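Here the complex is missing one protein chain, while the rest keep their positions.
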Amino acid sequence: MSQLSMSPTPARDSLVSVSGLAKSFGDHTVLRSIDFEVAPGSVTVLIGPSGSGKTTVLRSLNALDVADAGRIRIGDVEVDFADRPVTKKQVAALRAQSGMVFQAHHLFPHLSVLENLTAGPVLAQRRDRDEAETEARQLLRLVGLAEKADAYPFQLSGGQQQRVGIARALAVRPKLMLFDEPTSALDPELVGEVLKVMKDLAAQGWTMVVVTHEIRFAQQVADQVLFLDGGVIVERGTPAEVLTHPGTERARQFLHRILDPLD
Amino acid sequence: MSQLSMSPTPARDSLVSVSGLAKSFGDHTVLRSIDFEVAPGSVTVLIGPSGSGKTTVLRSLNALDVADAGRIRIGDVEVDFADRPVTKKQVAALRAQSGMVFQAHHLFPHLSVLENLTAGPVLAQRRDRDEAETEARQLLRLVGLAEKADAYPFQLSGGQQQRVGIARALAVRPKLMLFDEPTSALDPELVGEVLKVMKDLAAQGWTMVVVTHEIRFAQQVADQVLFLDGGVIVERGTPAEVLTHPGTERARQFLHRILDPLD
Amino acid sequence: SSGGSDLQAVKSAGILRVGTEGTYSPFSFHDPRTNQLTGYDVEVAKAVADKLGVKVQYVETPWDAIFAGLTSNRFDAVVNQVTKNPERSGLYGLSSTYTWSEGVIATRADDSSITSLGALKGRKSAQSLTSNWAEVAKDAGAQVESVEGFTQAITLLKQSRVDATVNDSLAVLDYQKSTGDQGVKIAGKTGDVSEQVVATRKGSDLVAAIDKALAQLKSDGTLKKLSEKYFGSDVTVKPTA
Amino acid sequence: MNEQTTQLILDSLGPLLRATVTSTIPLTIISFVLGLVVALGVALMRLSKVRVVSGIARVYISVIRGTPLLLQLFIIFYGLPALGVQFDPFPAAVIAFTLNVGGYAAEVIRSAILSVPKGQWEAASTVGMGYATTLRRVVLPQAARTAIPPLSNTLISLVKDTSLASTIQVTELLRVAQEAAAPTYQFFALYGVAAVYYWVVCLALSFGQSGLERRQNRYVAA
Partner (left out) sequence: MNEQTTQLILDSLGPLLRATVTSTIPLTIISFVLGLVVALGVALMRLSKVRVVSGIARVYISVIRGTPLLLQLFIIFYGLPALGVQFDPFPAAVIAFTLNVGGYAAEVIRSAILSVPKGQWEAASTVGMGYATTLRRVVLPQAARTAIPPLSNTLISLVKDTSLASTIQVTELLRVAQEAAAPTYQFFALYGVAAVYYWVVCLALSFGQSGLERRQNRYVAA
């Protein structure tokens, strides 16, 4: 039997707990057996080569991809993917725990910035529109875009679009924020503004899992760093441990190539 | 009268000479008055904030955008854009002097890698197909992709696609190579492979004008750095002068934001 | 047969529904001044309904669909110059003949090479397939060009793309009368006679009632009067030559 | 053109206009709107992962697009009564045209839905929207942009196809032209007048299309 407990559970150490997570697309095994925990209020940074499965981990946490095996618990919701079939209700319950920020923002182009933020609360969560708008304006202030409420996405710069994407994810009041390379599609000058917003969220105590190649951000903000390779977590620890003194040759090479592309 | 001299001229110091270059789109003035020289065999790096006109400078050199005023000379071809109308023949003559590598590579998706390289020589320059193919294979070896001759672009990684783009530009034997942010759309791990190819080209004596945010590449490879802001070159000099000790506040801020996004 | 009694249905509804083209002058068309449906067949249908003691209701339907309309009970009878032939007799309930017409050959006015059916051999003749004049022309050895209707046949004739068209004398006469066209003449007769009837569904008991009505209209002179009004002669009796 | 023909044409202008306004245009609009509803349903079926459902939609589309519209009209008007279902001319025409538009527009709508990036579906689901809400509030408004030009083709074809309704006793524009032409054999002249009316209606619709497209483009960069 699938387990889906939505009743309050006793306080635990971790907000997120992942164990034995596995996922294949057809013949291609992408995640082998992923285990990790995320403490409430902490920042976890996922790094690793292209194709190593970073995005798939985030998408599994958000149930955009449904894992083949393993368990994911976020807050009070736990889904055991070994029990088939995983129901729509389970998927929805798990998904509701986290907000997702995509690399290519995926803002709704036909809605204004404010409407992008209220779409989730009003259309999906059936919250009061006025209340949702008030909260949305607060979130826009948080990401420094209070005056852009009525603009359409195409009227914003890439960095501004990405900040709206963050605000939209926050608007549904998730327990956990997931970021998938939120700065990699940005002009280098605009990277800073998005990283700063993320740093602020971390400082305010939001629990975050972040895929990024911004090593400096990881060093300054992360509580734990996971290095993924071939669908397995091959290194884990504090930024100092993983980024400065990697234990494996693979991680050393990877970090070297990112930090010194010309050598 | 427009001047278009294609006859050999006495050797000059510079391969490229740009003076008084100006360009507007509608009301919006993008380039005000750009002057610079490029010595044969040298590498010029253009940096500057988004929208400052870097791409427009390159596109003007390649005559993809036709300037409103000013003169451009590349090798033996000189066009004075003050003389209207600028003829198609002038545009074609100027364009034939340089090869262009785009940020989004723009490979021809329906042609194989080899066909991408021979399209210019065979279809446009009417060179012998066998000879063009032999030369194309040499170029593929140069960019480290000899074994990919028969692949289609979609079968290559981003870094490989970009290297094919470079080889394609070289295939028409230009006097000057133009690069517009050739690494900014790439995975961080792949940036290195493209920069290395460009470094090799520079070492072989190709004349290059490169728009890039890879400050380290500029420091190692550039002979001159131009800092563009608001359609004007506000700083110029060696990498040490412009990158390490910028004279203007604007350039200082810009470099700071790129090098320290989190501050 | 369509099950119960058609006659009973018509009587109890008090309406005879008649399928007719509405675009076939002078038999069934709209008067340009009043826009009312009128014509020889239209008036015959009205007279038949009168004799049956019911009102008439016209259902205007293109020729191609007119028998589909009859079969699917959109109306009770077709009054639209339906020509009798053995195939049709097998499929539908056909009344007695209410109009006889002669076949004529129409040519360009300046063409004197065709005066009889025999002269059609090897020549081009434009024929509407839905009339049996196509058969007549083909049997005479003419090369038949199919057209949609009489107007197109005349157009081709005048453009010298065909040499003749074989049709009902009534149709040709009406064309000449209403357009005043001097470019076309009647060059000869075919010697064929065709019989126009009212069509009902196969096995319908309406046929007998319509036959009776037609006989009455013939004997009281109504049919003759209508014929003379539209054609200037009596075409409701079998021609003798 | 002689005087008589000119007079005939002038006399016909009024009746033909009346037929256009009272018959051709309403028939077009009603059938098109209902047809879009059918098309959306068929498009969603065609996109279904359940093979039987998408199979049914496939067959429907194939039959509708593979057979002449005239025959579809005939079957509904003259054929269905054999099964005991009888419609008056106008409703029969509306049904036939609706089903026809449903088949053609289904493919347009399907491909417009597919043209909306998958990321939009995912973004909607991350903020908690279900299938129906995502479709209605996120995907269809964006799909409209892609769908408008081909749908306006369908609409403009429909305007002219309504002329086939004359074969099932609907007195529309072409039928009135035929009636006016019959007594004088001037089919050519009156078809010409009808053609001009059709053209004007189609022109008006094209302008409508441009307007809609402009409205749709308000949220994308120039």
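For reference, chains read A, B, C and D in written order, and residue numbers begin at 1 within each chain.
Throughout what follows, a contact is a pair of C-beta atoms (placed from the backbone, for glycine too) under 8 Å apart; a residue touches a chain by one contact, two chains touch by 3 or more.
Quick caveat: nothing in here was measured; it's all calculated off a predicted structure.
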Visible chains that the absent chain touches, using the contact criterion stated earlier: B, C, D
Sole contact to the chain not displayed, among C:Lys55, C:Lys121 or C:Arg161: C:Arg161
Among C:Asn35, C:Ser112 or C:Ser146, residue touching the chain not depicted: C:Ser146
Candidate in contact with the missing chain, chosen from B:Ala67, B:Ala171, B:Val191 or B:Ala251: B:Ala171
Residue among B:Ser42, B:Asn62 or B:Gln162 that touches the chain left out of view: B:Asn62
On chain D, residues whose C-beta touches the chain left out of the figure: 62-63, 65-71, 74, 78-79, 104, 107, 111, 149-150, 153, 156-157, 160, 163, 174, 188, 191-192, 194-195, 198-199, 202-203, 206
Interface with the unshown chain - residue positions in chain C: 64-68, 71, 85, 87-88, 90-92, 129-130, 132, 134, 145-148, 152, 155-156, 159, 161
Missing-chain contacts mapped onto chain B: 62, 64, 92, 95-96, 98-100, 102, 104, 106-110, 119-120, 123-125, 152-154, 168-169, 171-172
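Criterion: only the chains that are shown with their structure count from here on.
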Target chain D, source chain C, minimum contact steps: 1
Chain nearest the overall Cα centroid: D
Reference chain D; chain at largest CA-centroid distance: B
Geometric centre distance via CA averages, chain D-chain A, whole Å: 46
Separation of chain B from chain C, taking each centre as the mean of its C-alpha atoms, in whole Å: 83
Centroid spacing, where centroids are CA-atom means, of chain B and chain D in whole angstrom: 52
Junction residues of chain A - those touching two or more other chains: none
Overlap residues in chain C, where contacts from two or more other chains coincide: none
Graph class of chain-chain contacts, one of line, ring, star, complete, other: line
All touching chain pairs, where touch follows the definition stated at the start: A-B, A-D, C-D
